[in-house]
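One protein chain omitted, others in place.
Up next is subunit A:
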Amino acid sequence: MSSDEMDASGAGAVVDRMAGAVPEPGSAKSDPILVADGVRRSFGGLTAVDVGHLEVQRGTITALIGPNGAGKSTLFNLLTGFDRVDGGRWSFEGRSVNGRPGHRVARAGMVRTFQLTKALTRMTVLDNMLLGAQGQVGERMAGAFLRPVWGRQEKANTVRAMELLERFKLVDKRQDMAGSLSGGQRKLLEMARALMTDPSMIMLDEPMAGVNPALVQSLLHHITSLRDEGKTVLFVEHDMDVIMGISDWIVVLAQGQVIAEGSPSDIRSNQQVIDAYLGVQEVGDEVRGSGDE
């Protein structure tokens, strides 16, 4: 894939989906699905995250990038209720979700995956999928004894799970233990399982980490098709080729703060971003994609 092609698709996407958002930190979006204000988290004396204002546009692929230790994963954990904040508020689809535990954030429609894939290894692939379905009567202790009631739900959920497995090319593995899948297949399973919850926003923490190059293309395709179905995608990633190729918008974190926002072409030419990457560490893999022009 040449960089010209990526530029073209990236630029085209910005016009469509970002509705002319200004490329500067904390810029307002025309239709934000997630709005965060003053989100702070420190570990001892170290401030890991201190985000003044951040909006994520609905129906886009937004990438969260930054050098190692910039606080990307911490911000992810905070927003999804998997870590406790020191301060700040954020709302999802207009409803405040700050301070809510992880499972309630997920129920609100903001579902995440993990950097280290969490396949439920000693359960079958299909069971992994069914666990994602929401509002199951049989998941309540008393409801568990009402087999006729949850049996019908189970059938409908299984149909949906099979469709997703089909789409993610895991349908042949449905009766296998999730622990027997390869690393890349586990990533696919985790994404499919997150989709089982029918989220309006999906947050992917390094979806490409440890995935072989052949599978990267298929993962990318899955991510763009999610957006094309109207879902919002926020993802953390290190691979610059991937980021520049599919993102509509990029948010750059450094030392816990948002230092830049913009379309891939804005970010590519942003001096602050280049400084953040080059100033903190030597030229590494992460800057190869943006540095070679």
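One rule holds for everything that comes next: a residue touches a chain if its C-beta (ideal position, glycine included) is under 8 Å from a C-beta of that chain, and two chains touch if they have at least 3 such contacts; residues count from 1.
The rule is short, and it goes like this: contacts and distances are computed from a predicted model.
Enquirer: The chain dropped from view, which UniProt name applies: "Paraquat-inducible protein A", "Carbohydrate ABC transporter membrane protein 2, CUT1 family", "Dehydrogenase" or "Branched-chain amino acid transport system permease protein"?
Expert: The record for the missing subunit names the protein "Branched-chain amino acid transport system permease protein".
Enquirer: Looking at A:Met123, A:Met162 or A:Ile259, which makes contact with the chain not pictured?
Expert: The single option touching the absent chain is A:Met123.
Enquirer: Touch as defined at the start, partner being the missing chain; which of A:Pro23, A:Gly69 or A:Gly143 qualifies?
Expert: Final answer for the missing-chain contact: A:Gly143.
Enquirer: Which residue among A:Val111, A:Leu170 or A:Val236 touches the omitted chain?
Expert: Looking across A:Val111, A:Leu170 or A:Val236, the contact with the absent chain belongs to A:Val111.
Enquirer: Using the touch definition up top, pick the residue from A:Ser27, A:Gln57, A:Thr80 or A:Thr232 that touches the left-out chain.
Expert: Of all options in A:Ser27, A:Gln57, A:Thr80 or A:Thr232, contact with the hidden chain holds for A:Thr80.
Enquirer: Please give every residue of subunit A in contact with the chain that is not shown.
Expert: 80, 82, 101-104, 106-107, 111-114, 118-123, 127, 130-132, 134, 136-141, 143-145, 147, 150, 154, 177, 179-180, 190, 193-194, 196-197
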